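Note that this complex is displayed minus one protein chain, with the remaining chains in position.
Up next, chain A:
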Amino acid sequence: MIRTIANRFKWNAARYFTQTCSINSDASLCQNAASLKVDQLADIKESELKEISDPLKFPDYFGVRKLFRIKDLFDARIHYGHTNGTLDPNMKPYIFGSRLGHLIFDLDKTAEMLQDALNFTAHIAYRGGIILFVSHCPQHTLTVENAAKQAGEYAHAREWDFHIFTNSEKVYNGVTRLPDLVILLSTLNPQMQEHTAVKDAAKMCIPTIGIVDSNSNPNLITYPIPGNDDSPAAVQLYCNLFRDAILLGKSKKPMEVY
């Protein structure tokens, strides 16, 4: 299982050795991805031929942990939660504390879960899965749609039609292939209720990655990422990270087994 890989990376070590990436710019990460690929190929040639066939044997086959540092999360204000009274009890483990009545996320935990989620995204992209970015906040629609386009994947940052997953034949006028992964940039809709996509994806057995804020419920989400989902800077960072993870996943050509 991806989440129970033996080699847990140490953040302290990683902080010194990760290369900085231009995360907050819109520049495509393809160049970086290509350079990373070369490094990884060098590593792979050293291991046994049997191992080559299965990317799942590696803890971080695509090198997603190099995509961000905790400082980048901090600069994008991902540690800002909502006020004390709005805390969802399920989010308690991820909260570091509160300051002046506002909750602060534990970025160590966020970083670990974000790394898992990005790794998962990269694996899905590697296998040609359909990835759907979902968000209902009108403020972030443009960011999300642009990120999806750049990644070559799909976005739904508009008003959600209830029958999209559960009655897809009617909605799309025929049999359609549904997404293999749903990435929720915000698990709440503008009415502060849980986004329908969370429930529907769970119904249709579609794995989800979701940015859960302090007032959201992470229970139905496969890979929750506790963090701020309201600041434009935070959403831009998430979009860039997921886009880069997808491009990393796609940049590796699936290797044949003989």
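Going forward, contacts are C-beta pairs under 8 Å (C-beta built on N, C-alpha and C of every residue); 3 or more make two chains touch, one makes a residue touch a chain; residues count from 1.
Here is the rule we go by: contacts and distances are computed from a predicted model.
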Candidate names "Two-component response regulator 24-like", "Tax1-binding protein 3", "Nuclear RNA export factor 3" or "28S ribosomal protein S9, mitochondrial"; UniProt protein name, chain not shown: "28S ribosomal protein S9, mitochondrial"
Contact residue for the chain not shown (choose from A:D75, A:D106, A:D180 or A:E194): A:D180
Touching residue (missing chain; options A:E153, A:D229 or A:D244): A:E153
Residue among A:I78, A:M91, A:L114 or A:I206 that touches the chain left out of view: A:I206
Absent-chain interface as seen on chain A, which is shown: 1-3, 53-54, 56, 120, 127-130, 132, 141-142, 145, 148-149, 153-156, 158, 161, 164-165, 168, 171-172, 174-180, 202, 204-207, 219-220, 222, 254-257
